[in-house]
Every structure is written in structure tokens, then in C-alpha cells.
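Here the structure comes first, spelled out in C-alpha cells, and everything after it is commentary.
The complex is shown incomplete by one protein chain, all other protein chains being positioned as in the whole.
Coming up: chain A.
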Amino acid sequence: MKFALIFQNDTVAFLPELFLAISILVVLLHGSFLGVTAASLHSYLTPSMVRLTSGTLFLSLLLVINNPVESQTLWNAIFIADYLSTWAKFIIFIGLLFCVSVSESYMFSARFRAYEFFVFILGIALSLCLLISSYDLLSIYLSMEFLSLIFYVLAAWKKNSYFSAEAGLKYFILGSVASIFFLFGSSLIYFSLGTTNLASLALLTENLSVSSAFIYFGLVCIVSALLFKLGAAPYHMWIADVYEGAPTLVSLIFALVPKVAFFVVVLRIAFTSFWSLFPTLWEDFFCICGLLSLFIGCLCGLGETKIKRILAFSSVGHVGFLCLGLASGSIEGIQAVLFYLVFYMLTAAFLWVYVLHLDLTSNSSLLTFADAIGLVRSNPFLGFGVVLMIFSLAGIPPFGGFFAKLNIFIGLVDSSFFIVAIFAVLTSVISAFYYIRLIKIFYFEKNNNWFFFAPLTKGASIVLVLSGLIIIFFMLSPNLFYLLSYKVGLGLFF
């Protein structure tokens, strides 16, 4: 009874996570009971799992929107519920719903009949929710490990492929090193400040005049680990191999979902807890990471001939832009980052769903440019959409990607980072080169082989239409989103 009184509000605000945790068990039971009969594997298991998973995700989405608590710490300030966490959870649920809705046809054609995949998706949802609402270095670490374990398994999921095994192993080893760095960094901070709670850290560092080297070093370790998970530049080594080696459906999840959650954590650490270190530490750190990412993203993409690798390097470049948005250290910067994250997620969803479609229809599993030749002739509408999205990724107006970059530039110029802005401009011209090379492949080259009209599956077309429409809506009337991201950003400052 007493317990109920103390944690009454906490339970209410924590409902989505609780619901997800219980439903993981239910889905696991459902799958294992269905999975024992071999006959049901082919036709019944995957569709029923898809329905169950998407239903669960949708219900948790509703629970998140319906969150009655405005802003409050939960469970002795280990977690928090605020605007940022609500909207970030909303975004990742949308992303995961996208992933689930394209998974059915992939599971059939790739002959994967494992129900565990859907349990993993729910696990990803739970761990990302926990990560987003974490308010303590320890809970961040634990939920990050929860997420990473699932990701390691998923990357190595294609048992008969060397690429997949390589991806899984690389991701596992490098990811463990990153986790160690995080743990080491938080222990250093605990050593020098005596707490791991983000709010207490904010109070302690508010008027910090002489800060010890331990704090700096610890923070660098922590944020490096987070940037590793995001694939920012000095820590980008795994990203191309993992994206290429993992099954395409899993690469789609890697590309779409976790970025939002990790950026939320970075925002919390940089802007809530250690905002007082802004001019000295954060500006240099994020600027260096951002510029390096832009540089790597544009140069390494130039020589690539595989579509998945090119998308991986383009994601490095985009994370670079996001880091530059953080470097400006103002509310405009946060706003730009949130804006950019959503646009990037929608655009990437469109392109990755196309890559998935290509994976299902083409013969080779490597997905080089040669597989994509003649897209416009075999499927004109899809080709047109993909070309527009690539222009959007390259940041050509009037598409969404331009407005996202514009906000980042506004943040940079506002903080007088002129040289950085000019460098970003140069790299975006260079990266425009490989984006329009993709367009050349789609539109200008003649295919010598036979090609067939391959219709998109229903789930994939729903995702494409939804992401396209949302982007067009934000292009035509950005007011709503602009205000929302401003409000979310304001809630971040302690």
C-alpha cells in the first residue's frame, strides 16, 4: 500500500515500458508455442508475429502519447518523463512500426522463419524507451548494453553468410570497447563529483570554476562511447562493414531507429548536466567530431560501388551535421538537431525500404550499383521518389533535407562558426557528387540485361507513402514542427 503511494505517479508514467516488458514475454510464449509445429512455420507464424508485434508497438505508442505526467523524475530519479522523452519515444515507435511493416515479405523471401526476430524488435523498443528516459549514468549504461546485445545478435543473424558473421563480430568487439569507455568515463565522473545522477551533476557543475581533468577526460570517454554507437567520425570504423554485412532488414533498423535515442542521451549529458562546460569542452569536441565525420562521410563515399556502404557513409556525414548542430550550444542548435533527426529518419526510411526492395528483387546479395541500373524504367514512380529523396539527402532545396541543413547552418552562423560553416559547405558539395552519381545510375544509364516490373509489397508502399507525405507536409507548413521542437528543446535546460 505504501509502495503504491510513493511510486504511484512513477508507475503511471512508466506504463509504456511496463507494457512492453510484459508483452515481450507474451510474444515470446506465443512464438514458441506456435513454432513447435513445423507446418505452421511457413504460412502462419510470420504473419501472426507481425500482427502481434505491430499491435503491441502501436498500443505502446498510444500509451506514450497518453502520458499524463508532464515532467517528472521516476524511480528515485533513475528515469525521467518529459517532453523530450515523450516525443523521442513517439519517433522511435514510428520507426519501429516502419521496420515491422516491411519485415513480412523480407522474412518470406529470405526464408527466415524465426519468431525471435520480432521478440528482438520489441526488445529494441523497450531498451530504446529506457535509454531515452534514463536520467542516471548507470541506467544509461544498462539500457545501452541491453540494446547493444540485441544488435550484436541481429547483425550476426544470417547464419550462412560470412559477411554477416564478420559484421556481428566486428560490432561486438568494437561495441564492447565502447561500452568499457562509457563505464570508465562514468566512474571517473563519479570519482570526481560523487554522483551519477544527471540532475545532481547539473547542480554540482553549475558554478564550477575550477574543473578537474578527471571530469573532462570522463566526459570525453562517455560521449565518445555514445558517438561510437552513432557512428560519428573518429569512431566510424564499424559502420560500413556492419551495414553491409548485416541482413538488409537489420541494417534498416540500425539506420533508422537508434540515432534518435542516442542523440537524446547526448543532449541530456551535454545540455542538461554539463551545460556549464559549453564553450570550453563541448564546442571543440563536437566541432572536431562533426568536421571529421563530414570529411570521412564525403571522401569515403566517393569510391564506393555498393549501395549499402554508400548509405552508411552518408549516415556518417549526416551525423557530422548533427554534431555541428550540437556544437552551436544554443536552443537553435537543439532545435536544428531535432529537426534534422526526424527528416533524416524519414528520408533514410524511404531509401532503405528501396534498398530492401532491391535486395528482394535482384539476384546478387552484394547490391552494387549495377543492380540498380534502370530503376526508372522498371518502376518509374518508385524511381522518381527515390531520386527526390536522394536530392533531399544531398540537401538540395526545396526538399526537406535542405531545411534540416539550413537550421544547422543558422545555428552555426549564430554562434559565429563561420569557418566551420564554410567547411561544411565544401563537404556537402563533395558529397553531392556521389549522391548525384546515384541519380545517374538510376536515370541516365541504360541497362543491357532484361528487367522486370517488380511491384512493391503492401507494407513497403505504405512506409514509402507515409514518409513521403510527412516530409511534404513539413515542407509546406513547418510551423507545427518548428514550435514543437522549440518546446522540447526548452524543456531540456535544467
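We take it that contacts are C-beta pairs under 8 Å (C-beta built on N, C-alpha and C of every residue); 3 or more make two chains touch, one makes a residue touch a chain; residues count from 1.
Just so it is clear, contacts and distances are computed from a predicted model.
Asks: Looking at UniProt, which of "NADH-ubiquinone oxidoreductase chain 4", "Trafficking protein particle complex subunit 2-like protein", "SCO1/SenC-domain-containing protein" or "Signal peptidase complex subunit 1" names the chain we cannot see?
Replies: For the chain not displayed, UniProt's protein name is "NADH-ubiquinone oxidoreductase chain 4".
Asks: Give the residue, chosen from A:M237, A:A370 or A:A432, that touches the chain omitted from the document.
Replies: In the full complex, the listed residue that touches the missing chain is A:A432.
Asks: Looking at A:L198, A:A404, A:A421 or A:L464, which residue reaches the missing chain?
Replies: A:A421
Asks: Given that one chain is not shown, which residue among A:F254, A:F295, A:F350 or A:F391 touches it?
Replies: The missing chain is touched by A:F391.
Asks: List the residues of chain A that touch the chain left out of this view.
Replies: 380, 391, 396-398, 402, 406, 409-410, 413-414, 418, 421-422, 425, 428-429, 432-433, 436, 439-440, 443-444, 477-479, 482-483
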